[in-house]
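Reading through the structure tokens given below for one structure.
The complex appears here without one of its protein chains, the remainder shown in place.
Let's look at chain A:
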Amino acid sequence: MASSKAAAFPLSRRQLLMGGAALGLSTASLGLRPAWANPWGQANPYPKGVETGPEVSLAIRRESLPIDGRAARPISINGTSPGPLIRLKEGQDAVLRVTNLLEEPTSIHWHGLILPAEQDGVPGVSFAGIAPGETFTYRFPVRQSGTYWYHSHSGMQEQLGHAGPLIIDAAEREPFRYDREHVLLLTDWTFEDPASVFRNLKTAEGYYNFQERTIADFLADARADGFADTARMRAMWAQMRMSSRDIADVTGSTYTYLLNGHAPGENWTALFQPGERVRLRVINGSAMSYFDVRIPGLKMTVVAADGQPVQPVPVDEFRIGVAETYDVLVTPEADTAYTLFAEAMDRSGYASGTLAPREGMTAAIPERRRIADRGMEAMGAHGGMDHSSMPGMDHSNMPDMDHSNMSDMDHSSMPGMDHSNMSDMDHSNMAGMDHSSMADMDHSSMAGMDHSNMAGMDHSSMAGMDHASMADMDHSNMAGMDHGEAPPSGEGEGAMLPAGVAQPGSQYDQAGIGIDPDERRVLVYRDLKAFTPWPDRREPGRELELHLTGNMERYMWSFDGKKFSEVTGPIHFRKDERLRLILINDTMMEHPIHLHGMWMELENGAGELIPRKHTLNIKPGERVSALITADAEGSWAFHCHLLYHMDAGMFRVVKVS
């Protein structure tokens, strides 16, 4: 294997690089891989492969390096692609010299780092960029610790492998211990030119989707759910001119998914000794791909999200949005191999490697899941739903329904409904519902319902309801409900929710599309609780609402319906204000929204243990809120971290002054 070859050289990596360059050899011919991808992790006997701070020099090149055994021309950083691990220490003054040996401008953005605005590395926002041949020296004090990453913020260079892991060792001991660590950097590589990928997306909708619904799916669903229901559902999608299989814009039909730069067939291996506690620093450094990560046979304990320590959460699987990072601990006891498995959210492919006590071992690749169809929640995102005038519905015998996050529904004029025998329903997060004029409802025999977090409901004028025999109902946390006969509207406008409370319309209990929560324990945003409370406990002084918008047909993406080229001026934060940012996803796709320079405290109902993140995954139709302390003066980028969405216009500048 490539990395073991590198490890066998009795030379330092830098010597090798210099020698190689002198001989006109590229690192490809030496079979070098990023040193942090060395199988022995922290016990790596050749630690010089890691670029250790406080002073680091990085050279950016375009060079021929094989990827998955095929000729490719990625962008390399100090000879490897993805780039080397940069290791800093909290409290240091980092000095990072970046030399551009490309024929075009470049940049490096230190993703998730809190630093002065001019060091943030976004051309046109923080600085002018790094011209060809030029060296730019980033200098900033390191004031945090954890798992982060870095990547180009110029053009589409990120898609060419211009990214790498960035780890900051804590000044004080972290709240968890481990014997060994490995970085797992997930990326998506295409042998196509990124500009062609973008052009394909712009010129032909669904260009990369080879998992669309076909006649065969229709027939299968018709057999399972009945012809009428299937036809009605398909007609709704067709009427909207949308695809329920639109899970990923760019898929495994062009992408090779890489783990630490290695394709699944290359079996990159992370080593452990049985009984050791291993810290896996998982980074999604891909351009467009969400992954579902698991290690069959091992429980993972999530201990940090986006570099910030969280209360431990034992899970079997977690979804990692583009640009997010999660740190998990695993303790493999047996002297056996485990598969590190990261399946693309649209199931069109996967990245994988092996966690093993020795080189050369493999474990089974888990059975691949089929692509899921998007459902009502995505449709709901595409315009308010009106269920009025649906007569004679029989909802009996519907177990395990999840009605969370249905907002602005109008159920008026639904007569004669029978809701008997509905068990285990989750009605959390239903906002703005109007149940007036519902007559003669029979809610008997509904067990185990969870009506938490229903805000702004108006149940006035419900006559003749029979709620007998409803056991185990949990109506806690229902805010702003109006059960009286007096008419004050339950709109809740004007009155802000207290800090930390989940917004109606959030889906923090759900892992997202294509995940069956009954199959295994999957991390959800609701699980994230800060390890210790963050310092700013102020209530938000104001709310700022932004809609995530798009036109799939034209591949236009935007905030509030306006592409970056269409807006004038930045979004303004007042220096040191505490504000609530509310993000409402009006599209049918997930968007990982990244704010530079400041943390976003995710209001997921964790109380004083509100977790903070640099990138928030917003699901279709979801309403997510975050508290922000605007303490970072200057101009900052704010954007969707799906590369082609950003380039299509889903980008804004936030100015703090």
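Points to keep in mind about this one:
Here is the rule we use: a residue touches a chain if its C-beta (ideal position, glycine included) is under 8 Å from a C-beta of that chain, and two chains touch if they have at least 3 such contacts; residues count from 1.
Simple rule for what comes next: contacts and distances are computed from a predicted model.
Missing from the rendering is one chain, named in UniProt as "Copper resistance protein B" (options: "Glycerone kinase", "Copper resistance protein B", "Amino acid/amide ABC transporter ATP-binding protein 2, HAAT family" or "ATP synthase subunit a"). Between the chain not shown and the residues A:Gly129, A:Pro194 or A:Gly512, the one that touches is A:Gly129.
Note on the undisplayed chain: of the listed residues A:Met361, A:Met556 or A:Leu609, the one touching it is A:Met556. Of the listed positions A:Asp93, A:Asp193, A:Glu212 or A:Asp225, the one in contact with the omitted chain in the full complex is A:Glu212. Along chain A, the points of touch with the absent chain fall at residues 105, 122-125, 127-129, 153, 155, 198-200, 202-204, 207, 210-216, 235, 238-241, 551, 553-554, 556, 563-570, 635, 637, 646-647, 649, 651, 653, 655.
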